[in-house]
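Shown here: the complex without one of its protein chains, the others still in place.
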Amino acid sequence: MFQEEVRVKTGGETDILDISDEVEEVVRKSGIKNGVVHVFVIGSTAAVTTMEYEPGLKEDLPGALERIAPKNIEYKHHLRWGDYNGHSHVRAAIVGPSLSVPVKDGRLVLGTWQQIILIELDVRARNRRVMVTVMGE
Amino acid sequence: MFQEEVRVKTGGETDILDISDEVEEVVRKSGIKNGVVHVFVIGSTAAVTTMEYEPGLKEDLPGALERIAPKNIEYKHHLRWGDYNGHSHVRAAIVGPSLSVPVKDGRLVLGTWQQIILIELDVRARNRRVMVTVMGE
Partner (left out) sequence: MFQEEVRVKTGGETDILDISDEVEEVVRKSGIKNGVVHVFVIGSTAAVTTMEYEPGLKEDLPGALERIAPKNIEYKHHLRWGDYNGHSHVRAAIVGPSLSVPVKDGRLVLGTWQQIILIELDVRARNRRVMVTVMGE
């Protein structure tokens, strides 16, 4: 078992970052050759999943999130904090903060056009903490 | 490795429970200090994810699930069982039954406003079984 926190800076709402290299670097440091790496974004307005990381999809994915939880409708959440990010919370809960990826021969097992992405769902740029845990042998 | 089943009672359709304390209690019992805890709801009409647990979002999240799988449209699933919970199954498959959260120094690694939630998606109150597995050292 090896655990390390990675920090990344997002560029604003629905910014999508490819964090595959950061995750693979933790796997390399761990010395673990075969097992699973768990990636978890701390906080309730960001999400982690996989996607082909290319500019078109970086616009298409937010389009779908807008259909699921439109930005400009009323959210009860706004009554509590007045920070107008109810849609951010809802989108984050549905996509989820947690992803596990297999590790084989010390490398991430991903498709050629499959990267680990962090999606900023909050309404502003944020510094994000991602906990990476490698388990195996 | 330590595994224990937790039981919770939901209050009806789209009830959302904060199960962070129950999960952290299993981590405490396990004696495992660093690793990952896996949370899995048994059954095909409930889901597990993270969210800020506050009353506003407990109404906002079901609103988004209604956009994804409206309750009052026709589902082919109804032809099989006649239990009129096709939307429950569809929502549960999309959000998912499985979540892993890092464990560090014997505590769950979560944001301040990030809780582990169980979402009841079935059309009635249910007793839910959640399998919690802690792995690490």
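For reference, chains read A and B in written order, and residue numbers begin at 1 within each chain.
Everything that follows uses one rule, which is that a contact is a pair of C-beta atoms (placed from the backbone, for glycine too) under 8 Å apart; a residue touches a chain by one contact, two chains touch by 3 or more.
Everything numeric here is computed off the predicted structure, so don't read it as measured data.
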Touch assignment to the omitted chain, from B:V8, B:L108 or B:M131, lands on B:M131
Out of A:V26, A:A46 or A:I94, the sole contact with the unshown chain comes from A:I94
Interface residues of subunit B toward the undisplayed chain are 1, 3, 38, 40, 42-44, 67-69, 75-80, 86, 89-94, 96-98, 100, 131, 133, 135
On subunit A, the omitted chain is touched by residues 34-36, 49-52, 54-57, 59-61, 63-65, 67-68, 94-96, 99-102, 104, 109-111, 113-114, 117, 135-137
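To be clear about the criterion, only the chains that are shown with their structure count from here on.
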Expressed in whole Å, how far the mean CA point of subunit A lies from that of subunit B is 19
